[in-house]
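Omission of a single protein chain aside, the complex is shown with its protein chains in their original locations.
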Amino acid sequence: MNNNTFGTAFCLTTFGESHGAAIGGVIDGCPAGILLDKALIEKELSRRKPGQNATMSTRKEPDEVELLSGLFEGNTTGTPIAFVIRNKDAKTSDYENIKDVFRPSHADFTYQEKYGIRDYAGGGRGSARTLLPCVVAGAIAKQILALQDIEIQSNVIQIGEERSAGFSNDDIERILSRFREEKDTVGAVVQGIVKNAPVGIGEPAFQKFHAVLAHAMMNINAAKGFEIGEGFNAARMRGSECNDEFYYDGERIRTRTNHSGGVQGGITNGEDIVFNVAFKPIPSVMLPQKTVDIHGNEKVLEIQGRHDVCVVPRVIPMIEAMAAMVTLDFVLLKKCNKM
Amino acid sequence: MNNNTFGTAFCLTTFGESHGAAIGGVIDGCPAGILLDKALIEKELSRRKPGQNATMSTRKEPDEVELLSGLFEGNTTGTPIAFVIRNKDAKTSDYENIKDVFRPSHADFTYQEKYGIRDYAGGGRGSARTLLPCVVAGAIAKQILALQDIEIQSNVIQIGEERSAGFSNDDIERILSRFREEKDTVGAVVQGIVKNAPVGIGEPAFQKFHAVLAHAMMNINAAKGFEIGEGFNAARMRGSECNDEFYYDGERIRTRTNHSGGVQGGITNGEDIVFNVAFKPIPSVMLPQKTVDIHGNEKVLEIQGRHDVCVVPRVIPMIEAMAAMVTLDFVLLKKCNKM
Amino acid sequence: MNNNTFGTAFCLTTFGESHGAAIGGVIDGCPAGILLDKALIEKELSRRKPGQNATMSTRKEPDEVELLSGLFEGNTTGTPIAFVIRNKDAKTSDYENIKDVFRPSHADFTYQEKYGIRDYAGGGRGSARTLLPCVVAGAIAKQILALQDIEIQSNVIQIGEERSAGFSNDDIERILSRFREEKDTVGAVVQGIVKNAPVGIGEPAFQKFHAVLAHAMMNINAAKGFEIGEGFNAARMRGSECNDEFYYDGERIRTRTNHSGGVQGGITNGEDIVFNVAFKPIPSVMLPQKTVDIHGNEKVLEIQGRHDVCVVPRVIPMIEAMAAMVTLDFVLLKKCNKM
Partner (left out) sequence: MNNNTFGTAFCLTTFGESHGAAIGGVIDGCPAGILLDKALIEKELSRRKPGQNATMSTRKEPDEVELLSGLFEGNTTGTPIAFVIRNKDAKTSDYENIKDVFRPSHADFTYQEKYGIRDYAGGGRGSARTLLPCVVAGAIAKQILALQDIEIQSNVIQIGEERSAGFSNDDIERILSRFREEKDTVGAVVQGIVKNAPVGIGEPAFQKFHAVLAHAMMNINAAKGFEIGEGFNAARMRGSECNDEFYYDGERIRTRTNHSGGVQGGITNGEDIVFNVAFKPIPSVMLPQKTVDIHGNEKVLEIQGRHDVCVVPRVIPMIEAMAAMVTLDFVLLKKCNKM
């Protein structure tokens, strides 16, 4: 099954394990004739790079992307764009001690049960690092969307108990360093916004815009919740307060409020698409944890190595990337709605 | 595009509009040799039937399902199972007055913009009624899962501001009648549980169990949020409290807590799969609302007709149906993980 | 698996058995805003109707199609178009005698082995009658293609040992009546042509125009061979004679010859798309045949009932229908090649 493929018209297939030779992807369906700026891809990747500050994994990865196909003199040709990112700082020996032990709330146990075999080094295919190809594809999608003035933004709006309309990087670092000191980790909520979203994209009944967006976001490591517009808050509301009144602004039909988050009936209405994604704390705490090994024997695990304290800030470009891919996908699919 | 198809191995294609001739579906990939109990399908449909009490739509629909194919002497044959449910109490004339008017927070505007044409009667394809085929397919999936002792349950845990571990039908009716009196509607949260879930189902990277489940749930009309396990609450937690400790119970490896909601790394770990879905208030409030017509002219809308006050209780069999379909799909897909 | 779905952008899901309640289909992805002429659908169906002359099955089927969804005031709305054709003259008792016997070169044995159960009446899902929904979908595709002046044609070019540039219906009837008298059946070759085909449709590497066309045609019952352009004859040729020289006709680039059959590298070049499909003789001969039953016991089978002598002329609308679906599919997909 192509379970490692995401998207319908603009679709990405990813591959690679945390400590294998390389990770990478193949983008199929990228429209032809678009001049890509490789620097913008690298810029997005650098936002996800580890080791940028004290609360991040200290793994040193240059994360250089090599584009292998699908481009001619810098332009997309309509054929698949393949790319690889080599794993450089991959010390499999770091993980010898967890070879037979299941880290709590990691995917070690479930991979082992599912496949009867697993690449334990660095979490193998379950590692968040394996999402890097999405950042590459997202960076390309962003460039194409930018041609239509569509922009993807994001904000950290919650870390642990603290909420804000948007934390600065310094805020995030300050909060996280406290958890780092306590050898613990913490959860977060990130808000994503598609600005200047087109009207009429999303494909009911089963490829509703927000349903596919939820699917995309929940695929991100550690994601545990998704909401669009008012989300869970809508459950508290009355119809008379939650409904978005239509009006005509002189150019087009708009809504005065945006409780819907830009989507009605699974199709965008031209307002900003606003959604939140909740993440659990990273399970790699530095405190001792009880668990079992592959044979069911009790073990006390002390995780070593290089780990983030929280998915933010490194998850941010991932969220934007997935949102960009989903949006571009639906922009393309819309072309088939009429002759 | 087969945007009206859901599922990979066990897959359902739906069709139909609220006030057209019929709604229905085709199930492709149902395993052969299973004796189906049609009464169990009808039982699920009856749970979704309108007009059961004062806060529900008074539309009278017998909702009789006719099975057209894929069965031989009551057994599945492995070929597509098609079925239709005729629309009987479909008065298109009821909707003449909204023919050119966009109801706030309904899909009228977005369908019109997307396709340049829409079937306005009863919301057309955007109507919640079009989800009925999912209930049929879910009822079949439930029967197959039951052969492996897998069971789907659900509970209403929030209506408006009121929260509970599980409301009774009388509780629900009491709460909703208050909103009905005020000509208003209200949101809700429903919890779903897959009991006795198998280990090792879900297909990373992009068909993670909870990602596909989110996709399924967000396709349900009025759904605005999804969470698995601790969900949004996980954002407040520390790793040391959110992690699920492994232990061996003498038969198999279990977790002492279930903050994960039964899924780790997108693959089930054998614990209950627990998830919540948040719904906005039904947008058909009986109060006058400002809006515009198809030409952008301001209008005051007074919705007539037969509408629910809240998605609960009628959405409950829908949630169970989608959960059953997703679970069965992954049970089948797992067969291909090894030779 | 949606193995009963064909097409990517314009896609058809079919269902139904020869002697079940009904056969039918769901078309997903039909562009919105197209006024359909139902009479043209019925006209295509009538071309496939049995009992039109002495060498055809005498089964009496009115083959009335009921459109259930996806249309509003006669126009496509972009939502799924579902339809059913009821089986009327379905006498299951006619097939009691072959309930446990495998008819040679029919699909009885393989269905039984695959699924462990089969609907034996009239060949069940294996019957050519189950292709009728393709004729409906093809009739719709033809109407949409006609808006761009694209037309599908076909010719019988071989029956048994006799070859011709195109047999008339009288020719066909004359030839076939000879085999009917001898209680035997015979094979045939049909040529299909897409006239006024657009340039640039077909999606390499794996959805090449002629590869998908071959896939479509080989799905038709009794099809054993497919060729495009020179086909098998090309194996005899030299490059210097088989190559199609390009020239400019004052308006566009053309080829002087069309050995390629309108496709180069899997993409159409704007010349007529010309292909042949070879069919084996219908296996239901009226002569006694040796075979075995479900337990492996030897049996002598004498097929009764109502059978065609040859797939032509009834297969012709099927070929055209599949060609129309494939062509329209690729016309839609091409929209996504550029922004």
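All chains are identified by letter, namely A, B and C, in their written order; residue positions are counted from 1 within each chain.
Definition applied: contacts are C-beta pairs under 8 Å (C-beta built on N, C-alpha and C of every residue); 3 or more make two chains touch, one makes a residue touch a chain.
Note that the structure is predicted; figures quoted are calculated from it, not measured.
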**Fill in**
Sole touch to the unshown chain from C:28, C:63 or C:203: residue C:203
**Request:** Kindly state which of the options C:18, C:87 or C:269 is in contact with the chain not pictured.
**Result:** C:269
**Asked** For the chain left off this view, which of A:32, A:146 or A:339 is in contact with it?
**Response** A:32
**Request:** Touching the hidden chain in the full complex, which residues of chain B are there? Just list them.
**Result:** 9, 29, 31-34, 78-79, 144, 147-148, 332-333, 335-339
**Item:** Those residues of chain C which, in the complete complex, touch the missing chain
**Value:** 1, 3-6, 8, 14, 102, 104-107, 109-111, 113-116, 125-126, 130-131, 158-161, 179, 184-189, 199-208, 210-212, 214-219, 221, 224-232, 234-240, 242-248, 253, 255, 259-261, 263-270, 278-285, 287, 289-292, 296-298, 333-334, 336-338
**Request:** Spell out the interface residues on chain A facing the chain that's missing from view.
**Result:** 1-5, 8-9, 11, 13-17, 20-24, 26, 28-29, 32-33, 66-70, 72, 75-82, 84, 114-119, 124-125
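The criterion applied here is as follows: only the chains that are shown with their structure count from here on.
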**Asked** Which whole number of Å gives the spacing of the CA centres of chain A and chain B?
**Response** 26
**Item:** chain B-chain C separation of Cα centroids, rounded to whole Å
**Value:** 37
**Message:** Need the CA-centroid distance for the pair chain A / chain C, whole Å please.
**Reply:** 44
**Message:** Can you list every residue of chain A that touches 2 or more other chains, as numbers and ranges?
**Reply:** 333, 336-338
